[in-house]
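All protein chains but one are shown at their positions in the complex.
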Amino acid sequence: MEKKIIYIRDTDSAQKERINDYFTLFSNELRDANLLEQVQLVKVADIGLYEKGVAVKIIPENIVYSGIKTTDVKEIVEETIRGGKIIKDLLCGKKSKQLRAVLKNCGYIDPESLEDYIAAGGYKALVKVLTEMKPEAVVEELKKSGLRGRGGAGYPTWMKWNFARGMNSPEKYVICNGDEGDPGAYMDRSVLEGDPHSVLEGMIIAGYTIGSTKGYFYIRAEYPLAVERVQKAIDQATSAGLLGNNILGSNFNFELEIRLGAGAFVCGEETSLIASIEGKRGTPHPRPPYPSVKGLWGKPTIINNVETLANIPLLIAGGGTKFASVGTEKSKGTKVFALTGKVKNSGLVEVPMGITLREIVYDIGGGIINNRDIKAIQTGGPSGGVIPQEFLDTPVDYENLGKLGSIMGSGGMIAIDDTDCLVDLAKFYLEFCVDESCGKCAPCRLGGYQLLQILKKISGGNGELEDLNRLKKISYAMQKASLCGLGQSASNPVFSTIRYFEEEYKRHIVDKKCPAGKCKALISFKVISEKCKKCGLCMKNCPANAITGSREAGYIVDSQKCIKCGVCFDVCKFKAVMKE
Amino acid sequence: MKKITKEDIEKVDPSKKDLGKNWIKVGMSTCGVAAGADEVYAALIDEAKKRNIEIDIRKCGCQGACSVEPLVEVNVEGLPKVLYGRVTKDVAVTILERHVRNKKLLHDYIFEIN
Partner (left out) sequence: MVKKDKLQADLEGLVKKWKDKKGNLIMILHSIENIYGYVPRDTSIKLSRLLDVPLARIYEVITFYNYFKLEPPAKHNVAVCMGTACYLKNAASLIEEIEKILHIKEGQSTKDGMFHLDVVRCLGCCGLAPVMMIDEKVYGKVKKSEIVDILSKYVKEEE
């Protein structure tokens, strides 16, 4: 018999000891069947299934059984391990929900090696473009593919490129937007660090298509490793003749240079980004003129997001039609998300467009930490919105997320559970936008500030019902009248939290309570005397000496002295401190 | 570096890409390094030499399971390709001895995600 491996894992998070019983059971059965030599039994830390009982995976056949009972063990060993038969009842229809396309090289090749990239099929798309495709044909392929910008707005990439291509100018520029300003998202960093050549290849193809000879990487200075790897990739490509003059023997010339961001979120916006590369303050300009007409140094320029560019080689090598076979009607291909927040397995995931939010959070992310209830998903960062739990079955694409009042954004996806307060979350995002507003236009500069003051008032316990209308009015004005995307979308988190969680706002305003226990001014701590075991730990730990009492009389919290640090709540082993 | 030609690129068949039979890869992006991947990488190289274990040890980018970094992927002939998470220096040594030398997988560190 061929050597086998059994992975074993208890996928129920509540059970701690059970796995050892199963492990022993399996070992015993294997020993009795005299199979210990041929079979390795391995306890694994994650088997890709969640809350499905005890699961095993049998390798090399890749058979996955879940919900195994102790009585099944013998049968598995006899039938499947020895007999090679599949037990249908135990079979778990597990399919990988991820589809690694853009990330296919990330974590696979050595990002600092050009040879590795080429050995994985890299630069084939460039060869194809240079030898057999006219710029028009590249645009045509992009059009067929239906690729849309991954930087947020989802503008069709072919249109952008076609505009710039059509401009009659001896000087044109290609810019890669690696500013990744959304706090809590890092897809672009991972691509730049894990597979820099794919983005380079995308840029060179872009240069060829629009007729440009110079491109810039704009990368935020907070990503030193990404900068280092991209610089290395540029150097390698240059000395290998993939950048420079007469690339691969053609008469096409192209060079690349890195420019660093300097900690300004608004510089992710394309007109500010251009100002920043020009060495100026990164303040936006009204559009039109669009960069594809008048961009860097007044010349036609295309700006694309890192992930958009990383999609290009893939799309050219495989053809637009193949690219378009994945996804929904209007959103094609895959999307990379940085899945974080209260999800168990936070990390980088790449999924086909059209997958549901639930699949992402539960099947890939493993559900919510401590099996709490999910309350909402936030996408699009400070420009996005929240999607409440009842819409988890929505297929993810640009249109659907837009309809729900959020945006696809660049790929931040944050799971929010019932311990998170949405008023506080809106406040958090707004603080960010107020900090980052460049101040050029009044609706954003003043409106953002006012919104923040009102939110502070509400979370501080001084809100009035009229404030909700004020919030809506100011939000609306900002959306309509701000100069750039930052101001236009800064109120989205407020808008969407009010839209779905108005009740939660009202609890803050009317009842002066924060249901999630987050807004400090609205919570109080209390010792529940029925549960209190009079151990005195809370009193000892209270930094404000706000807890008084004795082992005989019990303990109470003096609300006048309490600074709401929550230490008593944390230290009490008997859950006798109540937060409300 | 020598110039690369069209033919160099065209003749590659990525489906035949062969990293070799025995290798270890350490995820070394920012978050990997933050979690200690550089120490793990250094430990693997040192210890492999010290213990006379022959294996190709390389760096790579993000493998996706960012919350259980440092991540180490191991491929040894005759065993499935395995992704280990939460790898420390000690675990790295165990990987070399137990997995690479003795062809036994480690308990409790394998992450089979998707």
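Just so it is clear, A and B label the chains in written order, and each chain counts residues from 1 on its own.
Note that a residue touches a chain if its C-beta (ideal position, glycine included) is under 8 Å from a C-beta of that chain, and two chains touch if they have at least 3 such contacts.
In this text, all values refer to a predicted model and were calculated from it rather than measured experimentally.
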>> From the list A:3, A:31 or A:281, pick the residue that touches the absent chain.
In response: A:281
> Among A:234, A:414, A:451 or A:568, which one is in touch with the chain left out?
Replying inline: A:414
> Of A:67, A:183 or A:318, which one is in contact with the hidden chain?
Replying inline: A:183
> Considering the entire assembly, which residues of chain A contact the chain that has been omitted?
Replying inline: 180, 182-186, 189, 221-223, 257, 259-265, 276-283, 297, 338, 340-342, 346-348, 378, 381, 412, 414, 416, 420, 428-429, 432, 438, 565
> Of the residues in chain B, which ones touch the absent chain?
Replying inline: 30-31, 33-35, 65-67, 69
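In this text, only the chains that are shown with their structure count from here on.
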> In whole angstrom, how far does the Cα centroid of chain A sit from the Cα centroid of chain B?
Replying inline: 25
> Contact residues on chain A for chain B in the complex?
Replying inline: 3, 5, 7, 9, 40, 42-48, 57, 59-60, 96-98, 103, 105-112, 114, 118-124, 126-127, 130-131, 186, 189-190, 193-195, 223, 225-226, 236, 239-242, 248-249, 345-350, 364
>> Touching residues of chain B toward chain A in the complex: what are they?
In response: 1-6, 8-10, 12, 14, 17, 25, 27, 29-31, 33, 58-68, 71, 73, 78-80, 85-86, 104-114
